[in-house]
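Every protein chain of the complex appears in place save one, which is left out.
Presenting chain A:
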């Protein structure tokens, strides 16, 4: 029976092209080796005690790692830092991005190159962003402290990146600097896509300036805002380079997000069992966003 069905399906002729389907295999194979296998192994290691340097094999410990995690104060600190870094950066960058897109909307002709100039921070490599902010926010020689002291805002230098209070906000500031251009670009594209007759109709109704922006244009940016924010939320969730290059998660754990914490555990203490358990919890958190994102895309297309 099955043979007959198969033969029939094959005979449907030019519609079905198996070789075309097989083209997906090389890519899938790569994804399987470098992603699927490590993910499965992470789940497996999360139920074991395993120090990579000990030379001993992983020892099954059940849910011990997860129980330890729930009581670990660093877990809650890292969770808070991750939330601030992820959503704080996106909120500020998106807000600045939408304002910039609105004020530059009418720029045409020669002044358009100013729009391109506004995109430059996006092109700066992360390690360079880190070096730049380390220098500008240096307690002794940084320009930020020099300017603030001259303006009389502060009496003496603030130890930005080495202070438990300021380290995380400073890292967020650096991240906002690199991400604002992305939001600016997406919002500009979305503004340009608003149908002309909508704007015309509003103009005829004497809608101008701020009211026009709020009542007519902003609703059209909703979809772009959602997708762009989700993309950047996921990118911030997983960001390692900027934080590590600026503070290494310090002082103490003051700017330690999940990524930095897992990295510290896995590659400075070599505690692969515990770090895998954190990875599992975090994967589940991230999947929530991923599913929301997939839904959004499906609805958009």
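Quick note on the criterion: a residue touches a chain if its C-beta (ideal position, glycine included) is under 8 Å from a C-beta of that chain, and two chains touch if they have at least 3 such contacts; residues count from 1.
The working rule: contacts and distances are computed from a predicted model.
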| item | value |
| --- | --- |
| Missing subunit (named according to UniProt) among the choices "Carbohydrate ABC transporter membrane protein 2 (CUT1 family)", "Biotin-independent malonate decarboxylase subunit beta", "3-isopropylmalate dehydratase small subunit" or "histidine kinase" | "Carbohydrate ABC transporter membrane protein 2 (CUT1 family)" |
| From A:90, A:167 or A:228, residue that would touch the chain that is not displayed | A:228 |
| Candidate in contact with the missing chain, chosen from A:78, A:94, A:171 or A:266 | A:266 |
| Chain A, residues in touch with the chain not shown (by the definition above) | 14-17, 19-24, 26-28, 30-31, 33-39, 41-42, 45, 52, 96, 99-100, 103-104, 108, 114, 116-128, 130-136, 138, 140-141, 143, 146, 177, 180-182, 185-186, 189-190, 193-195, 200, 203, 208-209, 220-224, 226-228, 231, 234, 237-238, 240-241, 244-245, 258-259, 262-263, 266-267, 272, 275-276, 279, 282-283, 286-287, 289-290, 293-294, 296-297, 300-301 |
